[in-house]
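Below, a portion of the complex is reproduced, with chain positions unchanged.
Going by the order they are written in, the chains are A and B; count residues from 1 in each one.
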Amino acid sequence: MIKAGIIGATGYAGGELVRLLLGHKNVEIKWYGSRSYIDKKYADVYQNMFQIVEDTCLDDNMEALADQVDVIFTATPQGFCASMVNEEILSKAKIIDLSADFRIKDVKTYEKWYKIQHKSPQFLGEAVYGLCEINREQVKKARLVANPGCYTTCSILTCYPLVKEGIIDPDTLIIDAKSGTSGAGRGAKIDNLFCEVNENMKAYGVASHRHTPEIEEQLGYAAGKELVLNFTPHLVPMNRGILATAYASLAKDVDYDTVKAVYDKYYEKEKFVRVLEKDQYPQTKWVEGSNYVDINFKIDPRTKRIIMMGAIDNLVKGAAGQAVQNMNLMFGEEETEGLNLVPMFP
Amino acid sequence: MIKAGIIGATGYAGGELVRLLLGHKNVEIKWYGSRSYIDKKYADVYQNMFQIVEDTCLDDNMEALADQVDVIFTATPQGFCASMVNEEILSKAKIIDLSADFRIKDVKTYEKWYKIQHKSPQFLGEAVYGLCEINREQVKKARLVANPGCYTTCSILTCYPLVKEGIIDPDTLIIDAKSGTSGAGRGAKIDNLFCEVNENMKAYGVASHRHTPEIEEQLGYAAGKELVLNFTPHLVPMNRGILATAYASLAKDVDYDTVKAVYDKYYEKEKFVRVLEKDQYPQTKWVEGSNYVDINFKIDPRTKRIIMMGAIDNLVKGAAGQAVQNMNLMFGEEETEGLNLVPMFP
């Protein structure tokens, strides 16, 4: 039995992590950390957990937690994990950080986009970027995993094979992404009120969203060179789901079968990546509640561009599900354990 | 391994049944019946099932099906099951009928409210009304189970203990119910288009909805006498969920603790019925995707009435989940097998 602790268990990603871990046969949650709700019953914060979780919320003392568990999940604001982690903690427990603290290798890039000082740059080298389909072997050996962002997971997996194989010109990449509102978190803000979001749609963080350098870094590794791209997130009136529509100029004269073969080369054996059949475009509802990424593409011979599309549930593959997948790899569990979730429709 | 066949596998209830049975460790689905989509891949109808279900849709030949499976689920329009079932089929396979054909014992009542002739009244006596929490022992022995309606499941379980124990005057019962739109089915009708339902709310079937006699019959058994009541369904702009708000005059001068004790008497040991803590009223989102019924009540000393509230996921406890629960009882499985679903929030 893997003993798990969660810091930030009452955010939406934290809540989803609880839901998934409760369905994992070899995990026991020992610590529901929530600075905002200390001493309150967890099921009073998330009433869906009534009679399922009897625990009370605890604080975010990572040192105490490391003594009691095998794995610590931090579903916390940027800066928290970096400010707490140290060698002693890492010697006792593995950490899966759902924040951005260890996703970006270059501390200056991190500090520029996040506008905070990084408190533990010494662990940046060790931290593994936990996109399982790409870094599976490194994740298995990691003590500290940086769980990728929601937009980035969807964007990277959608474009990765075509960048890696040189099918597209990476300097032409434009990613237009759309997200359900749970991605904005559970903070009480006017902008996220029902009446402000419902029957509405907008772009935000245009040319400045923090997931941009993360996507650039990872796709840069695939391209074998640094790259810059456009990434524009949009807020959509739905709870869950991210859809990424990516555009790039073709670097070669390719047809459907060639591109399909490239995607298959990377994903055919991947349980959680489904390259759809021709002309079936991803829909967020088809992956809701599950760890799947649905991907497809369309070549436009008129403009010599390719349109790549990917869909995930932002709270599962974009956060908690991927965290569990990483945990499974780190602890030698079956990679899919706890994640055999059939998407819920409608 | 229980071999299961579904007739009507491409409606919303049928699709949910597939989702749940795929998570049941002792069931194998052998037959995806769908008159509308014969020979089409099931995953082409429900793309969430891509790479999960490889089967093709078959017809609705119940006789052929009975030779191949242990249990037949009929998620079909009213009249279908009654027109097909016969002794030979029942001798080979158990049937769980998600339609209304065998829910109402009095054939005249059925024919009056449903406006069709009943083709197999000879099985009405044998059929067991599959509300597990109330008829558990009979379900275990049944060959033919009438799976309750969605509104009725929610309404009956919400009121049952107080009717049974004479806390309320059953002749004063008024049930005001609200349902998500999946209850209206997957038929292509203008009334169910997104733009007609979204940002809208209405009552329908006022004083004439077919679930009325079903609720009356079952609560009549509890009351020990015939009763008539008001039941008004409403359509709500959400996919899933039923909320029933029931009103009745108190037959006795009771306080919170007395009423709570009555609910606990019936439900304390029931896994799927959660009587909430004082002043926590049910919310449909807290049970979404799960087999739970959340219930609570409030006494109004000013009017000497009690307000009872219940919430379910109409596709789970209101249809497919309850069908699986019935199947588990009929086949000696753990009652909760395949139903340990944590509600998804948000």
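Here is the rule we go by: contacts are C-beta pairs under 8 Å (C-beta built on N, C-alpha and C of every residue); 3 or more make two chains touch, one makes a residue touch a chain.
Only a predicted model underlies this, so the values are computations on that prediction, with no experimental measurement involved.
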Number of copies constituting the complete assembly, 2 shown: 4
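In the analysis below, only the chains that are shown with their structure count from here on.
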Chain centre separation (chain A, chain B; CA means) in Å: 36
Interfacial residue positions of chain A with respect to chain B in the complex: 12, 15, 19, 22-23, 46-52, 182, 198-199, 239-240, 274, 276-277, 280, 283, 285-290, 294, 340, 342-346
